[in-house]
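Take a look at the structure set out below.
A single protein chain has been omitted from the complex, and every remaining protein chain is retained in its original position.
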Amino acid sequence: MHEENRGRVLREHFGIAAALGQYVIALAGNPNVGKSTVFNALTGLRQHTGNWPGKTVDNAQGTFTYRQKPFLLVDLPGTYSILAHTVEEQVARDFICFGQPNATLVVLDATCLERNLNLALQVMEITPNVVVCVNLMDEARKKNIAIDLPALEKELGVPVVPTAARKGEGLDTLRETLYQVSTGARKSIPRQLVYSQAVEEAVEKLVPTIQRLIDHKLNPRWVALRLLDGDKAFIESISRHLELQLSPKALQEVAAL
Amino acid sequence: MQPSDKLSLADLTVGTAGRISSVELDGLLRRRILDLGMIPGTQVECIRKSPVGDPIAFRVRNTMIALRSDAANLIKVYPF
Partner (left out) sequence: MSGTVKPMTTLVNVCAEADKIRLSTDSTLSDTIVSDIYANAEQIARKVVTHKEQGESSWDTRLDDILTSRLFGYPIMLALLGAIFWITIEGANIPSGMIADVLFAFQDQLTEWFVLAGAPAWLHGVFVLGLYRALAWVVSVMLPPMAIFFPLFTLLEDLGYLPRVAFNMDSLFKRCKACGKQALTMCMGFGCNTAGIVSCRIIDSPRERLIALLTNNFVPCNGRFPTLIAIASIFVGGAFAAEYETVVASLVITTIVLLGIATTFAVSWLLSHTILRGEPSSLVLELPPYRLPQIGAIIYRSLIDRTLFVLKRAVIMAAPAGAITWILGNVYIGDLSILAHVAGWLQPLSYAIGLDGFILLAFILGLPANEIVVPILLMSYLSTGQMIELDSLDELRQVLLDHGWTWLTAVCSMLFCLLHWPCATTLLSAYKESGSIKWTFLSFLIPTIIAFAVCLVVAQTARILGLA
């Protein structure tokens, strides 16, 4: 039942046709991190491109099989963050949040981990089913940058896979990890972000009400943070995707805030 | 927006670095700059200028971002 509903949401809201039993994986990452290389390496020629429904934003989807299970990889636009101030960020955010992919693969650039972690941490606030891929490890080696991957995995609380997708390194581990997370064989407890006091206090005030409204469909802390950020488009997104009854008057009230 | 006369990224000469004290930009530009990690307290180094002097390439958090001088003027740094 849940599967059928998801299929419908994917089709109607995101224009994605996922077969029954197919694991859907969202692919996110900063621009220039080799996300396309990872995408191409995993899906080969079994991909097609188009646009996200109603938007002039590129959408690429590809399929691959691993351990006889079918996977659908959805390439999200490259974004520096998903605090959603541009259409690309909104598209990425909406899909990760409401498209409910089985796993979200965040590709990071090993040579500038700090900035890339910004996106990874944000994604981890939305969903716990995150796989972090630290790509361009070969470039990092050339630049004498060393990354303690087990430590990173411990810090993040989600699986971390090093790759050099251009050379095909690390892809097997990546596929295996995606498989484990998608099937639920491996569960993660992502690191909870610590904010400064003012923010934490504000979040605490809002979380109880939000929890009551949204139930457990979304991470209430994250919803609170979105509202505190002044993200009006998010309200519209929630209503549309969770299919809460939308009264035009209420929408107007929100817009007027 | 009247730029205050504090030191800004545009004042950095090639090869020098400064620490951001404030970002006096608005709107989408501001969000983009912050999302790239150019937040108060961040170390930014001026790497090079285009052949005609504008835009300017800065290194921040081990990445290179090019900005026009009008934006760089409004990203203030601590005096050094």
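Lettered A and B in written order, each chain numbered from 1.
Operating definition for what follows: contacts are C-beta pairs under 8 Å (C-beta built on N, C-alpha and C of every residue); 3 or more make two chains touch, one makes a residue touch a chain.
None of these values were measured; they are calculated from a predicted model.
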Only these shown chains touch the missing one, namely A, B
At which residues does subunit B meet the chain that is not included here?
28-29, 31-37, 39-42, 47-48, 50-55, 57, 63-68, 70-71
Against the hidden chain, subunit A presents residues 31-32, 37, 40, 45, 56-58, 81, 83, 86, 111, 113-115, 117-118, 121-122, 136, 139, 143-148, 151-152, 155-156, 166, 191, 193-196, 198-199, 202, 205-206, 209-210, 212-213, 224-225, 227-230, 232, 235, 238-239, 244-247, 250, 253-254, 257
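Here, only the chains that are shown with their structure count from here on.
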For the pair subunit A and subunit B, the C-alpha centroid-to-centroid distance in angstrom is 30
Given the complex, residues on subunit A that touch subunit B span 80-81, 83, 85-86, 111-112, 114-115, 118
Per the touch rule above, subunit B residues touching subunit A in the complex are 28, 31-32, 35-37, 61-63
